[in-house]
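Every protein chain but one is kept in place in this view of the complex.
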Amino acid sequence: MSQPVDRSEGALLEVSGLSVTVTADGRPARAVDGITLHVGHGEAVGLVGESGSGKSLTLRAILGLLPPGAAVAGGSVIFDGYDLVGQGSRALRRIRGTGISMVFQEPMTALNPVVKVGDQMVDAARKRLGWGRAEARDHALQLAKQMGITEPEASLSLYPHELSGGLRQRVMIAAALASRPKLLLCDEPTTALDVTIQAQIIELLARLRDELAMSMLYVTHDLAVVAQLCTRVEVMYAGRIIERGPVTETFAAPSHPYTLGLLRATPDVDDVRAELYAIPGSAPGVRSRPAGCPFHPRCQFASTECESGDFPLRAVSRTQETACAFPERIEGRARVAPDAETGVGT
Amino acid sequence: MSSPSLTAVAVVPVTRVPVRRRLPPSLIIGLTILIIIVAAAVFAPLIAPYSPTQQDLTNILAGPSAKHWLGTDELGRDIFTRLLYGARTDLSVAFIAVLSPFVLGTCLGAAAGYFGGWLDSVIMRIADVVVAFPFYVLVILLVFVLGPGTRSIYIAITVVSWVSYARIVRGGTLVAKNEEYVLSARVAGISDRRIIFRHIVPNVITQAIVFAMSDIVMDILAIVTLGYLGLGIPPPTPDWGSMMAEGQSFLTTHWELATIPGIAVVITGLGLSLLGDGLADLLRAE
Partner (left out) sequence: MLLRYITRRLVILVPVVLGVTILVFFSIHLVPGDPARSFLGDRATPAAVAALHREWGLNEPIPVQYWLFMSRLLHGNLGQSLFYQSSVAGLIGGRLPVTLLLLLYAAVLSVLISVPLAMAAARRPDGIADHIVRAIGLVGIGMPSFWVGTILIIIFALRLHIFAVAGYGNGLVGHLQSLVLPGLTIAISIAPMLVRSLRASMIEALNSDYVAFAKAKGATAPTVVMRYGLRNASISAVTILGINIGFLVGGTLVIENVFALPGLGSLMVQAILDRDFPVVQGITLVFAVIVVVVYLLTDVAYALLDPRVRLG
């Protein structure tokens, strides 16, 4: 079995072998298949993948907020030394907000449409910390200013539908941070926004990351954002992690054809005339995952060996791991010695 | 499933065939209850030990016994027999009564949804007017005006109930109107009427059928209530409602007269509701 590299001792969040099953029409399917990852203190980790890869479910599973029909099927989520899996809602409630908090993708649905924005930002924190009305208002104003919300007094008494998309997202982030969590889970918070607003929000998150020394687990399909915000990246495909490593190294020299494809698909601002690349085919649905390497049907480097067998993560350098058996096929990669135990790569 | 093509005159309606290995339990239980009750009603003349109108004034208000399983009423008539014959009356009227609102509502709803425009507005406005009247009020008014008898009941229920079907079918038609198989049929020049009846309606009708189950329950309740108020099926035809009205005078001593027919109504309603829920579950499997 491969040894996971870069295991930082005393990580803030350690997810081990986490699996989530989704049940539709009475038949269960594994949407998340044995994920292992960790987030250190003050570290921003990106979780990258297409839709359907299970990345959002992973976040939800961490906080115990899975939608009806989905359930954790195994593994552990250790936060601050405390396993969250299988805990009742009361226990989880203590962690949520103050330990871990989450920002959703679509603020229009995540914010309560009939409650004023200012109230929504601080109501959870207020209940927990026993703030009075005036105190809560002060905190709300403070948060608003910190989030760069313009005209905070006026904005706070508005309803979500009266705000612009960018402002709504700032409100949501403010609400998520109101109780000062140590770890912020982000579920594609900028996907639903304009590009210019996106840039602002990312700037805000970067600033918060530095100012508050906050850890982040940032889920997205946009590699550019990961490059800006995160130090490490985990690449997810078909419910599994298929590559991980530091952002700069991984993006400069990916060790998995899927990551390579993602990189190629990211439009290059500098080269306007280059053709837009798209990975051929589409990601498999939860029930139609192929045998062997899950990516092989779409992989340009695939061979018959890729069609069957197990492909666990293994180290390709001191800091990177990949699930691909033949990373050397990606041009420019040095040949990796075959794994003595499993025989993969022979 | 067919792929629409320009030359295909025989564009196959994309009827959603339920692919379910297991029937929902509610469907099975509901169907069972219903079959028992319907069988009891249909075979009443064979099962019933007495005639429903046969009086025996020497044996009035008797309790349950071997001769009279549920006892006798204030005129010595066997309650069990009257219950069976009451089922016959009430159920047959209800099952027939549900048909014309179904047909009328479906046609109007499909027309409104498909053609839109002023036809849609007019039909929906009329629907709004009908709905402004409480159900029983309008039914009673119509039964009053049209005179007693089952014919008036049918007409009254039709006038009042078509609206729900129309709304359901209209909604489904609005959705189906924009689906590919309809668009390609129109391009192929198939007449509107054919499109509506061969292509749209079969897909939309399932929701209407599920609703019809609960509508039958409503109709049974309406018939029974009319009977109770003295405005329903004229005597001496046995009817659960009038049975309960007659029993009202004996609440202190023989409360079963007024309550047993109601239990029959509840059980019938239960069977129909379960059937409706089961059907809905079955058809939801997509």
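Observations, loosely collected:
A and B label the chains in the order they appear, each numbered from 1.
Definition applied: contacts are C-beta pairs under 8 Å (C-beta built on N, C-alpha and C of every residue); 3 or more make two chains touch, one makes a residue touch a chain.
No experiment lies behind these values; they were computed from the predicted model shown.
When the missing chain is restored to the complex, the residue among A:75, A:97 or A:152 that touches it is A:97.
Of the candidate positions B:58, B:178 or B:252, contact with the hidden chain is made by B:252.
Remark: the omitted chain is touched by one listed residue; of B:49, B:134 or B:236 this is B:134. Checked against the hidden chain, the listed residues A:10, A:113 or A:132 yield one contact partner: A:113. Touching the omitted chain from chain B are residues 125-126, 128-138, 140-142, 144-147, 214, 217, 220-221, 224-225, 228-231, 241, 244, 248, 251-252, 255, 258-259, 262, 265-270, 272-274, 277.
Touching residues on chain A toward the chain that is not drawn are 60, 63, 65, 67-68, 93, 96-98, 101-102, 104, 106, 109-115, 123-125, 127-128, 159, 161, 172, 175-176, 178-179, 181, 185.
Throughout what follows, only the chains that are shown with their structure count from here on.
One inter-chain figure worth recording: chain A and chain B are separated by 53 Å, centre to centre, where each centre is the mean of the chain's CA atoms.
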